[in-house]
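One protein chain is absent from this view; the other protein chains keep their places.
For chain A:
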Amino acid sequence: MPRIWKFGDGVNTDDILPGKFAPFMAGEAVFQTFAFHYIRPEFAAQMRPGDVLIGGRNWGLGSSREYAPQALKKLQIGGIIAPSFARIHYRNLLNLGIPAFEADLTGVLEDGDEVTLDVDTGVLTRGADTFQLPPPPEFLREALREGSILAFFKRYGRFPGEPVDPGEPMDGEAR
């Protein structure tokens, strides 16, 4: 059964994957083994696919490096739950299809708790306890039905929410 890995506030992108272990430096095949290398050195070896990460405020602050969440995807984490995410990182999670839910469970779940997470319904279960997680923002659901924003774009040639007809130029517009 998936387990909880609990982190605190302000987990940054260097915590998730230090810059020196980027795939173009550490190697595409092994960079994920350096996930949380400094703050939870046992993580990559001991985590199991499906395990769920919970954290505090401002998860993923710092760098735009998509290879940080890519490392977590390669390790097949089940999802990330935090009360707030840094914006570039949140987009990266979305683009990689890593389930991310905005909720604060750090007060109720503990490291090692055994849980199940249904990413479609947003229901997290621990024994007899269930937690309903908030769904992703509405404008993203259209894309997620196609699998990702990239998949949506590839299929329709436009972004979700983008008008099919381009608008009229505004007064004095450069081009």
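The rule we apply is simple: a residue touches a chain if its C-beta (ideal position, glycine included) is under 8 Å from a C-beta of that chain, and two chains touch if they have at least 3 such contacts; residues count from 1.
Everything below uses one rule, namely that contacts and distances are computed from a predicted model.
Visitor: Name the absent chain by its UniProt protein name; which of "3-isopropylmalate dehydratase large subunit", "Sulfur compound chelating protein SoxZ", "ABC transporter permease" or "FAD binding domain-containing protein" is it?
Guide: The record names the chain that does not appear here as "3-isopropylmalate dehydratase large subunit".
Visitor: Consider the whole complex, including the chain that is not shown, and state which of A:33, A:84 or A:116 touches that chain.
Guide: A:84
Visitor: Touching the hidden chain in the full complex, which residues of chain A are there? Just list them.
Guide: 10, 12, 14-15, 18-20, 22-25, 27, 37-39, 57-58, 61-67, 70, 84, 86-88, 91-92, 95-96, 139, 149-150, 153-154, 158-163, 166-170, 172-174
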